[in-house]
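One structure below.
Here the complex is missing one protein chain, while the rest keep their positions.
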Amino acid sequence: MESMMIIVLKAGVSEADETRVLNEIESRGYSVHVIREGGRVIIAAFGKEQTPQTLEALTSWPQVEKVTPVQKRYKLVKRGTPQERTIVRINDHVSIGGNAVHLMAGPCSVENEKQIMTVAESVKASGATILRGGAFKPRTSPYEFQGLGEKGLKLLDKARKATGLAIITECLSEEHVELVAEYTDIIQIGTRNAQNFQLLIAAARTGKPILLKRGSGMKIEEWLLAGEYILNSGNPNLLFCERGIRTFETYTRNTLDLSAIPIMKKETHCPIVIDPSQGCGSAKLVDSLCIGAVAMGADALLIEVHPDPAHAWSDGPQQITLEEFARLSSAIRPFLTAAGRTLGHIG
Amino acid sequence: MESMMIIVLKAGVSEADETRVLNEIESRGYSVHVIREGGRVIIAAFGKEQTPQTLEALTSWPQVEKVTPVQKRYKLVKRGTPQERTIVRINDHVSIGGNAVHLMAGPCSVENEKQIMTVAESVKASGATILRGGAFKPRTSPYEFQGLGEKGLKLLDKARKATGLAIITECLSEEHVELVAEYTDIIQIGTRNAQNFQLLIAAARTGKPILLKRGSGMKIEEWLLAGEYILNSGNPNLLFCERGIRTFETYTRNTLDLSAIPIMKKETHCPIVIDPSQGCGSAKLVDSLCIGAVAMGADALLIEVHPDPAHAWSDGPQQITLEEFARLSSAIRPFLTAAGRTLGHIG
Amino acid sequence: MESMMIIVLKAGVSEADETRVLNEIESRGYSVHVIREGGRVIIAAFGKEQTPQTLEALTSWPQVEKVTPVQKRYKLVKRGTPQERTIVRINDHVSIGGNAVHLMAGPCSVENEKQIMTVAESVKASGATILRGGAFKPRTSPYEFQGLGEKGLKLLDKARKATGLAIITECLSEEHVELVAEYTDIIQIGTRNAQNFQLLIAAARTGKPILLKRGSGMKIEEWLLAGEYILNSGNPNLLFCERGIRTFETYTRNTLDLSAIPIMKKETHCPIVIDPSQGCGSAKLVDSLCIGAVAMGADALLIEVHPDPAHAWSDGPQQITLEEFARLSSAIRPFLTAAGRTLGHIG
Partner (left out) sequence: MESMMIIVLKAGVSEADETRVLNEIESRGYSVHVIREGGRVIIAAFGKEQTPQTLEALTSWPQVEKVTPVQKRYKLVKRGTPQERTIVRINDHVSIGGNAVHLMAGPCSVENEKQIMTVAESVKASGATILRGGAFKPRTSPYEFQGLGEKGLKLLDKARKATGLAIITECLSEEHVELVAEYTDIIQIGTRNAQNFQLLIAAARTGKPILLKRGSGMKIEEWLLAGEYILNSGNPNLLFCERGIRTFETYTRNTLDLSAIPIMKKETHCPIVIDPSQGCGSAKLVDSLCIGAVAMGADALLIEVHPDPAHAWSDGPQQITLEEFARLSSAIRPFLTAAGRTLGHIG
């Protein structure tokens, strides 16, 4: 990968010390430009990172003040021209990244057949095209419900057949990748696994579209680089999903970073999805966050919907009811129109 | 102020240790309810905080596991009913908090007469009703431009007279409160002074509307409590302004917390203003953030606009041009309509 | 698991609404205590979480203001008495958690035989008892060096045989667990996988001691709960390792949270290890952080040491030289003595 580095030497370094740095850089195959002014020495180095070593390690040399990489570290996810955008085909009837904005909705966890069928039919009637539902659940405590596993996948499949909705569900283990891919239309990588690169590679290799959630402590650049693992594994069907970052604020569970929408639109050609439910952890804020997300250009929303949140087996406080989802689906329409977008539908 | 506290004792405390805690709580005028079950003791205490002491200090007692306050700590800024909202009258022609959404626009710093007059006329033509401009500037380094001071205030006044725009400018010292209040329509309290309570009280006492920016490291509750200082000083004319919080993300200067809009709408009757310019530190993101803010219910936007950002005396990277502001003002209109709001105008 | 919840109802709820909440709680097998005073209703509920549902989901009911869990959520990692502490036996010669403080040292990545043998001999001579070295490397970018894999494990094994040092190396995939366990004495779970629960369970089941790094965005409580997955999988040999959390500060790569030492000493009986190299990302700060860690009671230090940091294949800026490690090992001794600890040795 192309590498451009600026190396600033400390004020007053000896010529010998400067020469040592220059020799070192050249010995690694970089071409070197030296700028001297007012006693300061600045070196610009251009090259390719052909070895595992990076020039940044030169900061450990006593005569070096600072080493700053200049180039972007990601290339495959990077938007080349403002027009470039990837449309991810989910199945024969649904694609994400075009003009239509899709609603992905469903319970945090798949609990039983009645629950998932009720939700599927209701959210479909309210305009969703994709059914979400957790079968494998990553839970902070080992004493919390861990999901129905394969049984949950089979229930999702049943709901898909009955409604025609596409399916998204999380995969949290390399060992489940094949199994999950067999049932789902989109493989979701959760926030806790956003830098579990082995899982990313395994999931990517199935060829299924991947929805990559941002880690709650992850910088935009790191998120893009995690996406780079997907594309670099030969799978171009990548959706980025912002779901809240961890800040000092305790009113919400996370701080949903809606500025990620315009940023990701500038940096990458891949679609951007917003998860307001995880993003705030509070059902009462979901409406407003969806409206903001749609206005700002999100390509899809991922929303937790449950027939009876107070009895949900996980994350009750952030799930909205079937009726609230129906109202939300109506509430966002004027904003879709204002944004020149339409609501995605099947077919 | 009403106080409700839950005190949990450690498992297995002796009766004598329990009695000491109960006596202590009662001696402070609280009424006490004791719950015992399965060897655990939980105490609910109801009272008024009449003394400077708080029951939270009981956590220093060895037999106490946890003391949790139950009530909200703010009362004057608190929204009582969902309908309650305060409309802040800025001058005879402009009010904030009603159906109209106002644009406050202008340069980071007032630099000279030509600059401020050019901006004022242009932003007025583009739909702004309030002119912003810094005369006293809080700068991270003492070597940066600190503002024109009173001369800047006079230039703002001139622009006001020429255009009919209202004025907002920052006050950063108790010693300037009188002077700033003489010239401005809204006193802005900046993020670095958001918990400079002496300044808040002094500014509030002028009776002028106060725009209180959220400190970049401030929780929602602390922001509401800082607002409580304004109302408690007898000044009901308070605007809260979200301007980005400090997170680990380095792509933007701050992370604009748009979820603050629905949260503040629920918690307080005071209007909420969004400052996207400080919020992200990048002119290229301002459009999208304004659109999101308007869609989510912001009552006003505070936007940095400069005729020539590359030559601005401060914060060039985040200021947009006059032409960009004109386009932005158009771009938000469909979203205002979608939100059932109108663009504020003078009169 | 035992569950104690405090449910606060909104001011002025009707009797019918209150009854609905009480019935709901009782229907879930909780015993209920109701406190009424000054128009407020507070409910204390005691029970066991026997179902996947939790009372926290009641926050979605309109009449409920707040639901607060009172009990701690972890039990196996929890320190029962101040005296309780677990000593983790690494091999026949080395144990961690007793009076001796152990040094784990070695390169970020195993690069070749000469490198790892040189480091092993040198750090042993300087007092280390455990050799660290990455064979599988989780790298932010797919274009960075990903480790030598099994070849790296074999080199570590060779260094072990030659020196008698115990070995610690990271496992970042469930699929490598068996392989890594075959070679290493301690399985390291890295910060990016700290909530990759499937990996935690798989690693724990090998029975090998586990060093669990704190996720860079992980609260103490979440870290303890991740540890709970290890113990709950039947493996009591758990070491917690603080390695820096992500904050807004950019001077360092992370902010090493040394307060985690006294906190973990209070909360858990498991030993606590400090990784200053990852913790700050800068070789120049490692000394001082090690001294602080030892003084504050760390049971072991995990330090990156490289014969030639400027040529390291990964993380050069934070690795110290063999000579610096020798000096560091001397520098901490007076602080070990002051803390009433000794330096761990083999045998």
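Going by the order they are written in, the chains are A, B and C; count residues from 1 in each one.
Keep in mind that, in the parts below, contacts are C-beta pairs under 8 Å (C-beta built on N, C-alpha and C of every residue); 3 or more make two chains touch, one makes a residue touch a chain.
Note that the structure is a prediction, hence the values are computed from the model and not measured.
Screening B:M4, B:L58, B:I274 or B:L328 against the full complex identifies B:L58 as the residue touching the chain left out. If you put the hidden chain back, the residue from C:Q63, C:N91, C:T118 or C:T255 that touches it is C:T255.
Checked against the hidden chain, the listed residues A:R20, A:R40, A:K75 or A:R205 yield one contact partner: A:R40. Within the complete assembly, residues 2, 4, 6, 8, 31, 33, 35, 37-38, 40, 42, 44, 46, 66, 68, 70, 246-248, 250 of chain A touch the chain that is not shown. Of the residues in chain C, those that touch the hidden partner chain are 217, 219-221, 245, 247-252, 255-259, 261-263, 265-266, 279-280, 284-285, 287-289, 291-297, 334-335, 337-339.
Think of the hidden chain as still there; on chain B it touches residues 1, 24, 49, 51-54, 56-61, 73-74, 109, 111, 138-145, 172-175, 192-193, 195-199, 215-218, 222, 225-226, 228-229, 232, 246, 283, 309-314, 316-317, 319.
Following the convention adopted for this analysis, only the chains that are shown with their structure count from here on.
Separating the CA-averaged centres of chain A and chain B is a span of 31 Å. Measuring from the averaged C-alpha position of chain B to that of chain C gives a distance of 38 Å.
Residues of chain A found to touch two or more other chains are 217.
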